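The complex appears here minus one protein chain, its other protein chains still in place.
Let's turn to subunit A:
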Amino acid sequence: MAMSDLTVGFIYVGAKDDFGYNQAHAEGAAAVKALSGVKVIEEENVPETVDVQNTMESMINFDGATLLFPTSFGYFNPHILEIAPKHEDIRFQHCGGLWSADQHPGNVGSYFGYIGMGQYLNGVAAGHASKSKKIGFVAAKPIPQVLLNINAFLLGARSVDPTITCQVIFTGEWSLAVKEAEATNALADQGCDVITCHVDGPKVVMETAAGRDAFVCGYHANQSPLAPEKYLTGAEWNWAEVYTSMIKTVQSGGAVDNFVRGGLQDGFIKMSPLGPAVSDTARNQFEATKAEIMKGGFKVISGPMKDNKGNMIASAGESFAEDDIALESMDYLVEGVLGSTS
């Protein structure tokens, strides 16, 4: 308490222990708590309505928070954009948004990670584990971040065996346990023997898939405790690393950039430790690919490549590196993914 403590507020759209998106952020907040000179306040289950506006102002007015991490994508527009101009001395760090200098206030920043590369590595592990050559993906909504994950998962698997296909089922909601279970069962019924997902809380998908004797690849956080035998690996956020480094920058009087992106090599994402079912050949290719990605600028979408309707998405020689902004408006599923974006 030498200087006045920095009060940092974390806001989650779901439960802090959801084994998924929110837990990943809460783990980051827990790491911040361990720093000295920082007081962390948290609030969970805050809807993307006027509620989050009030929560932000409540943290500012009642707790003296000066740095806020409203972590859900839907908090950005209109909620952060409404509140930030009224509190110019408060910093709002938002996860997932596309901050731009000409449209958005200077006290707002957005950060995100190239977790699609993690799904590519999931795909490599899945490609080796699959016997049926059919893998499955339970997805929330057909939005760019999700589509990139699906495509990367299949392309990772195809780097092992180009005949593999990936069936995707969209549940339509970020958090809807019943539909997630139904979708997982439907994938297992169709013969998918490795399943991953992109929903807020992967718990139901992991447990249901493992119960159907399918292998699973995790997402958001480490779900291996849910299916220790069947868990191959998982694409995890590494918010602990990102948040502690941002807090240290602020504490030392520095400024955090308004637009921050990072990948595996920057410590923004990490992979769960490989599970017991991963073979040595799989491990070798996994580690080699991981080393490749660690160099930065990995190109998942690399021509010639078609989408699953036969349209050209990358001509021969054309490719998109992980940090290509074009990937953040992806609207297609690549050839080999069975499913439709609409």
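Throughout what follows, contacts are C-beta pairs under 8 Å (C-beta built on N, C-alpha and C of every residue); 3 or more make two chains touch, one makes a residue touch a chain; residues count from 1.
Keep this in mind: contacts and distances are computed from a predicted model.
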Hidden chain of the complex, named as in its UniProt record, picked from "Ribose ABC transport system, permease protein RbsC", "Multicomponent Na+:H+ antiporter subunit C", "Sugar ABC transporter substrate-binding protein" or "Hydrogenase-1 large chain": "Ribose ABC transport system, permease protein RbsC"
Identified contact with the non-displayed chain, of A:D5, A:E48, A:E182 or A:D266: A:E48
Hidden-chain contact residue, picked from the options A:T66, A:N107, A:Q145 or A:S319: A:Q145
Touching residue (missing chain; options A:G172, A:P228 or A:P276): A:G172
On subunit A, residues whose C-beta touches the chain left out of the figure: 41-51, 53-55, 57-59, 61-63, 73-74, 76-78, 96, 98, 141-145, 172-173, 328-329, 342
